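The complex appears here minus one protein chain, its other protein chains still in place.
Think of it as A and B in the order they're written, each chain with its own count starting at 1.
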Amino acid sequence: MKVKEFMKTKLEYIDADSTVYEAVEGMLDKRMRSLVVKPENAEEVYGVITARDVVFKVLGKGLNPRDVKVSQIASKPLVCIDQDTKLIDAAALMEKLDIARLFVCEGKKILGIFTLTDAMGGSLIMIARSGHVA
Amino acid sequence: MLLKKLLAPGKKEKAVIEDLTRHIKLLCSGLDVFERAFRDKDRDLMASIIDLEREADVIRRDVISNIYEGAFLPYLRPRLCKFAEVIDCVFDLLEDAAYQYLDLVINASIQNYCTQIAALNGKIGEMLLLSFETLMGGGDLRDKALAIRVYEKKVDDIKLDLVRDLRKVEVKTFWDGKALSDFVSSLTSVSDIIEDASDYLQVINVSMR
Partner (left out) sequence: MPGMATLLPLIGCVFIAFVVGSNDTSNALGICIGCEILKFKKALCLFGPFVLLGAVLQGQKVMKTVGNDLLEVNFSILGVSLIVSALLIAFSNWKKLPLSTHQVIVGSFTGAGMASGIPVSMEFVAKIVLSWIVSPLGALFSALLIYKLMEKTLSRFSVFRIETILKSLLILCAIVIAYTTGANELATVLGGAVHGGLFSPTAASCGGALFVFLGALFLSPRVIETVGKGITTLDPYSGFAAQFGAATNVFIFTCLGMPVSTTFCIIGGIVGVGALKGMETVRFDLMRKMMLSWVAAPLLSFCICFIATKGLMFFPKGFFWV
């Protein structure tokens, strides 16, 4: 089974010079745990800001989210995989890099996002279909 | 050999099991036809769902009449009848969606969402068939029930975005808007009812253990 069957195609973006406060607003409003950070200029690449980044790098350090820019804490570049990547390989990659999400890309285009929850759901469906994960 | 014959289900029970299997397989065909018809914008293919629904009605009636003619213990009968009726509800929703589609022009902004939901509905239907086959084989239904719930949650997630974008669609008249809203409602309810059917199978499974 491939990641394209389980990825989410709905992505939310945020500008790099927005504040972390605006990012938190966006995440809560859209009920998401990450936002794709648009590149500041043509030379920059896409990044991602996650709930983990907000809590560990800003709130946990006692910083004011209104004073911190998204670009200061976003992770760059995105970790991308092909849409035909097998579920099990994607899970292995997440484990290796200790990350909770992968971006499904085709060249420079972002097709979707594949998270831990998608991996779990996908594995359940694989077990139900064939009795094992592979 | 004699023991196997003694322990094999009776004629009426066999007929009910075969009919229920046919009923669910027909549902899977219906969901598959719907997905293809919607994706390819094939109205003739979409109209054929109405015939499938009629065929499903016939099977449902056979199931219920065989059950009440004495198939299975009284304890199991209402549950099996209810299961057949829940499957029939899914067909009714599919038929409604098909009827509504025939008079609609689907906006490009929501076409993609609806295609995804139709595809997921097909997968949920397949999982329900697997569940029923597992029930007949005496296996554990838990993983199949969980898989159906995972699919249903995916549909709910897409539905959230679909409904949000739907409100931005311009409609000419109230009836156009109602037809579109009814179509989306029917399409998104299919997964909910199939989830109910799966829960019913779980109830049947645990009631005899």
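The criterion applied here is as follows: contacts are C-beta pairs under 8 Å (C-beta built on N, C-alpha and C of every residue); 3 or more make two chains touch, one makes a residue touch a chain.
Just so it is clear, the model here is predicted, and its values are computed rather than measured.
Within the whole complex, touches from the chain that is not shown fall on B. Considering the full assembly, B:Ile17 is the residue among B:Ile17, B:Ile59, B:Leu94 or B:Leu180 that touches the omitted chain.
Contact with the omitted chain, checked across B:Leu135, B:Ile148 or B:Ala179, is made by B:Leu135. Counting over the whole complex, chain B has residues 6-10, 13, 17, 70, 72-76, 135-139, 204-205, 207-209 touching the chain that is not drawn.
Here is the rule we go by: only the chains that are shown with their structure count from here on.
Averaged C-alpha coordinates put the centre of chain A at 33 Å from the centre of chain B.
Here chain B touches chain A in the complex through residues 116, 123, 127, 130, 143-144, 146-147, 150-151, 153-154, 157-158, 161, going by the rule given at the top. By the touch rule above, chain A contacts chain B in their complex via residues 8-10, 121, 124-125, 127-129.
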